[in-house]
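Omission of a single protein chain aside, the complex is shown with its protein chains in their original locations.
The chains carry the letters A and B, assigned in the order they are written, with residues numbered from 1 in each.
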Amino acid sequence: MIGELVVSLFILVGATFALIGSIGLVRLPDFYTRLHGPTKATTLGVGALLLASVIYFSALREGLSLHEALITLFLFMTAPVSAHLLVRAGLHHRVESRSRAPAEDHGHPDPEAPI
Amino acid sequence: MLTFALTFGFTAMGLAMLLNIVRLVKGPDTVDRVTALDTLYINTIAVLMLVGIRIGSDIFFEAALLIAMMGFVGTVALAKHIRRGSIIE
Partner (left out) sequence: MSGRAEASTKSGFKLFPHPVLTVVLVIVWLLLVNSIHPRMIVLGLGFGIAIPLFTRRFWPDHPRICRVGVLVRFVPVFIWDVVIANLQVAWLIVNFRRELRPTWVVVPLDITDPYAITTLANVISLTPGTVSSELGPGRRTLLVHSMDVDDPQALVDRIKRRYEAPLKEIFEC
(Lines give C-alpha, C1' and ligand atoms only; values in the text may rest on other atoms or scores of the structure.)
Protein backbone atom coordinates (compact mmCIF):
# COMPACT_ATOMS: atom_id res chain seq x y z
CA MET A 1 0.00 0.00 0.00
CA ILE A 2 2.71 2.45 1.05
CA GLY A 3 4.76 1.28 -1.93
CA GLU A 4 1.92 2.10 -4.27
CA LEU A 5 1.66 5.57 -2.73
CA VAL A 6 5.39 6.22 -3.23
CA VAL A 7 5.26 4.99 -6.84
CA SER A 8 2.25 7.22 -7.54
CA LEU A 9 4.03 10.20 -5.99
CA PHE A 10 7.11 9.66 -8.13
CA ILE A 11 4.96 9.32 -11.27
CA LEU A 12 3.10 12.55 -10.47
CA VAL A 13 6.29 14.50 -9.75
CA GLY A 14 8.17 13.05 -12.74
CA ALA A 15 5.39 13.64 -15.25
CA THR A 16 4.90 17.19 -13.95
CA PHE A 17 8.59 18.01 -14.36
CA ALA A 18 8.76 16.48 -17.84
CA LEU A 19 5.69 18.49 -18.84
CA ILE A 20 7.19 21.71 -17.42
CA GLY A 21 10.38 21.08 -19.39
CA SER A 22 8.37 20.78 -22.59
CA ILE A 23 6.33 23.88 -21.75
CA GLY A 24 9.63 25.72 -21.35
CA LEU A 25 10.70 24.49 -24.76
CA VAL A 26 7.65 26.15 -26.31
CA ARG A 27 7.23 29.28 -24.24
CA LEU A 28 10.71 30.67 -23.57
CA PRO A 29 11.86 33.54 -25.80
CA ASP A 30 15.13 32.51 -27.49
CA PHE A 31 17.02 29.34 -28.34
CA TYR A 32 19.56 29.55 -25.54
CA THR A 33 16.97 29.91 -22.76
CA ARG A 34 14.77 27.26 -24.38
CA LEU A 35 17.57 24.78 -23.99
CA HIS A 36 17.37 25.04 -20.19
CA GLY A 37 13.97 23.36 -20.00
CA PRO A 38 14.89 20.06 -21.70
CA THR A 39 18.34 19.74 -20.10
CA LYS A 40 17.16 20.13 -16.54
CA ALA A 41 13.45 19.71 -15.96
CA THR A 42 12.94 16.92 -18.49
CA THR A 43 15.99 14.97 -17.37
CA LEU A 44 14.96 15.10 -13.71
CA GLY A 45 11.34 14.31 -14.59
CA VAL A 46 12.22 11.24 -16.61
CA GLY A 47 14.71 10.28 -13.88
CA ALA A 48 11.86 10.37 -11.34
CA LEU A 49 9.65 8.25 -13.63
CA LEU A 50 12.41 5.66 -14.01
CA LEU A 51 12.83 5.65 -10.22
CA ALA A 52 9.08 5.03 -9.93
CA SER A 53 9.53 2.06 -12.24
CA VAL A 54 12.42 0.73 -10.12
CA ILE A 55 10.35 1.01 -6.92
CA TYR A 56 7.30 -0.51 -8.57
CA PHE A 57 9.05 -3.61 -9.87
CA SER A 58 11.18 -4.02 -6.72
CA ALA A 59 8.54 -3.46 -4.05
CA LEU A 60 5.25 -4.44 -5.62
CA ARG A 61 6.44 -7.27 -7.84
CA GLU A 62 8.70 -10.08 -6.79
CA GLY A 63 12.44 -9.48 -6.73
CA LEU A 64 14.82 -6.58 -6.91
CA SER A 65 14.88 -4.86 -10.29
CA LEU A 66 17.37 -2.06 -10.67
CA HIS A 67 18.02 -1.97 -14.37
CA GLU A 68 15.96 1.17 -15.05
CA ALA A 69 18.53 3.00 -12.94
CA LEU A 70 20.95 2.38 -15.81
CA ILE A 71 18.83 4.54 -18.13
CA THR A 72 18.63 7.29 -15.48
CA LEU A 73 22.39 7.24 -15.12
CA PHE A 74 22.84 7.33 -18.89
CA LEU A 75 20.45 10.26 -19.29
CA PHE A 76 22.18 12.23 -16.54
CA MET A 77 25.52 11.69 -18.25
CA THR A 78 24.33 12.52 -21.78
CA ALA A 79 21.99 15.48 -21.15
CA PRO A 80 24.75 18.03 -20.40
CA VAL A 81 26.86 16.77 -23.30
CA SER A 82 24.10 17.16 -25.86
CA ALA A 83 23.14 20.57 -24.41
CA HIS A 84 26.75 21.70 -24.68
CA LEU A 85 27.02 20.56 -28.29
CA LEU A 86 23.70 22.17 -29.21
CA VAL A 87 24.71 25.53 -27.70
CA ARG A 88 27.96 25.39 -29.62
CA ALA A 89 26.11 24.59 -32.82
CA GLY A 90 23.80 27.53 -32.10
CA LEU A 91 26.72 29.89 -31.44
CA HIS A 92 28.35 28.77 -34.65
CA HIS A 93 25.15 29.44 -36.56
CA ARG A 94 24.87 32.81 -34.80
CA VAL A 95 21.36 32.06 -33.64
CA GLU A 96 19.79 35.22 -32.27
CA SER A 97 20.25 35.66 -28.52
CA ARG A 98 18.23 38.01 -26.34
CA SER A 99 20.68 37.82 -23.48
CA ARG A 100 22.62 40.64 -21.93
CA ALA A 101 26.33 40.70 -22.78
CA PRO A 102 26.15 38.82 -26.08
CA ALA A 103 28.57 35.96 -26.58
CA GLU A 104 30.51 37.85 -29.25
CA ASP A 105 31.76 40.26 -26.57
CA HIS A 106 33.70 37.45 -24.97
CA GLY A 107 35.45 36.30 -28.14
CA HIS A 108 33.00 33.47 -28.78
CA PRO A 109 32.42 31.54 -30.90
CA ASP A 110 36.06 30.70 -31.07
CA PRO A 111 36.73 29.86 -34.74
CA GLU A 112 39.74 27.73 -33.82
CA ALA A 113 37.90 25.60 -31.26
CA PRO A 114 37.88 21.89 -32.05
CA ILE A 115 34.67 19.90 -31.89
CA MET B 1 -4.25 5.69 -6.54
CA LEU B 2 -1.82 4.16 -8.99
CA THR B 3 -4.45 4.19 -11.71
CA PHE B 4 -5.01 7.90 -11.19
CA ALA B 5 -1.26 8.59 -11.18
CA LEU B 6 -0.82 6.61 -14.40
CA THR B 7 -3.68 8.44 -16.10
CA PHE B 8 -2.18 11.76 -15.05
CA GLY B 9 1.25 10.59 -16.22
CA PHE B 10 0.02 9.52 -19.65
CA THR B 11 -1.92 12.77 -20.09
CA ALA B 12 1.02 14.93 -19.06
CA MET B 13 3.49 13.04 -21.25
CA GLY B 14 1.12 13.16 -24.23
CA LEU B 15 0.76 16.92 -23.77
CA ALA B 16 4.52 17.29 -23.40
CA MET B 17 5.15 15.40 -26.64
CA LEU B 18 2.54 17.51 -28.44
CA LEU B 19 4.35 20.65 -27.23
CA ASN B 20 7.63 19.19 -28.49
CA ILE B 21 6.05 18.62 -31.89
CA VAL B 22 4.84 22.24 -31.88
CA ARG B 23 8.45 23.38 -31.42
CA LEU B 24 9.64 20.85 -33.99
CA VAL B 25 7.28 22.27 -36.61
CA LYS B 26 7.69 25.94 -35.67
CA GLY B 27 11.47 26.03 -35.60
CA PRO B 28 12.51 28.81 -36.25
CA ASP B 29 16.08 27.54 -36.44
CA THR B 30 17.56 24.11 -37.15
CA VAL B 31 19.05 23.93 -33.65
CA ASP B 32 15.58 24.50 -32.18
CA ARG B 33 14.31 21.54 -34.13
CA VAL B 34 17.18 19.36 -32.96
CA THR B 35 16.46 20.39 -29.36
CA ALA B 36 12.80 19.48 -29.84
CA LEU B 37 13.78 16.06 -31.21
CA ASP B 38 16.12 15.55 -28.27
CA THR B 39 13.32 16.28 -25.79
CA LEU B 40 10.92 14.13 -27.79
CA TYR B 41 13.04 11.00 -27.47
CA ILE B 42 13.57 11.54 -23.73
CA ASN B 43 9.80 11.86 -23.31
CA THR B 44 9.34 8.67 -25.32
CA ILE B 45 11.46 6.84 -22.75
CA ALA B 46 9.18 8.16 -20.01
CA VAL B 47 6.08 6.93 -21.86
CA LEU B 48 7.65 3.49 -22.34
CA MET B 49 8.35 3.28 -18.61
CA LEU B 50 4.75 4.27 -17.82
CA VAL B 51 3.46 1.59 -20.20
CA GLY B 52 5.76 -0.89 -18.44
CA ILE B 53 4.25 -0.04 -15.05
CA ARG B 54 0.74 -0.15 -16.54
CA ILE B 55 1.05 -3.66 -17.97
CA GLY B 56 3.28 -4.82 -15.11
CA SER B 57 6.14 -6.01 -17.29
CA ASP B 58 9.65 -4.72 -17.87
CA ILE B 59 9.69 -5.93 -21.47
CA PHE B 60 10.18 -2.36 -22.69
CA PHE B 61 13.42 -1.85 -20.81
CA GLU B 62 15.65 -2.78 -23.72
CA ALA B 63 13.66 -0.60 -26.08
CA ALA B 64 14.00 2.35 -23.69
CA LEU B 65 17.73 1.81 -23.31
CA LEU B 66 18.20 1.60 -27.08
CA ILE B 67 16.16 4.77 -27.63
CA ALA B 68 18.30 6.55 -25.02
CA MET B 69 21.54 5.51 -26.72
CA MET B 70 20.44 6.06 -30.31
CA GLY B 71 18.81 9.36 -29.40
CA PHE B 72 21.99 10.66 -27.82
CA VAL B 73 24.11 9.60 -30.79
CA GLY B 74 21.58 11.18 -33.13
CA THR B 75 21.62 14.50 -31.27
CA VAL B 76 25.42 14.57 -31.23
CA ALA B 77 25.59 13.74 -34.92
CA LEU B 78 23.07 16.46 -35.82
CA ALA B 79 24.84 19.04 -33.66
CA LYS B 80 28.16 18.20 -35.27
CA HIS B 81 26.57 18.29 -38.70
CA ILE B 82 25.19 21.78 -38.08
CA ARG B 83 28.55 23.00 -36.84
CA ARG B 84 30.87 21.39 -39.30
CA GLY B 85 28.77 20.22 -42.22
CA SER B 86 30.18 16.73 -41.80
CA ILE B 87 29.86 14.09 -39.11
CA ILE B 88 32.91 11.88 -39.45
CA GLU B 89 36.18 13.54 -40.31
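FYI, a residue touches a chain if its C-beta (ideal position, glycine included) is under 8 Å from a C-beta of that chain, and two chains touch if they have at least 3 such contacts.
It should be emphasised that the depicted structure is a prediction, and the values quoted were computed from it without experimental measurement.
**Student:** Using the touch definition up top, pick the residue from A:Phe10, A:Tyr32 or A:Tyr56 that touches the left-out chain.
**Tutor:** A:Tyr32
**Student:** Please output the residues of chain A touching the missing chain, sorted low to high.
**Tutor:** 17, 20-21, 23-24, 27-30, 32-33, 35-37, 39-41, 43-44, 65-67, 69-70, 76-77, 79-81, 83-84, 87-88, 91, 97-103, 105-110, 112-113
One rule holds in what follows: only the chains that are shown with their structure count from here on.
**Student:** If you average the CA atoms of chain A and of chain B, how many Å lie between those two points?
**Tutor:** 10
**Student:** Using the touch rule from the top, collect the residues of chain A that touch chain B in their complex.
**Tutor:** Of all residues in chain A, those touching chain B are 4-5, 7-9, 11-12, 14-16, 18-19, 21-23, 25-26, 31, 34-35, 37-38, 42-43, 45-46, 49-50, 52-53, 56-57, 61, 65, 67-68, 70-71, 74-75, 78-79, 81-82, 85-86, 88-90, 92-93, 95, 115.
**Student:** Would you tell me which residues of chain B are touching chain A in their complex?
**Tutor:** Answer in residue numbers: 1-2, 4-6, 8-9, 12-13, 15-17, 19-20, 22-23, 29-32, 34-36, 38-39, 42-43, 45-46, 49-50, 52-53, 56, 58, 61, 64-65, 68-69, 72, 75-76, 79-80, 82-84.
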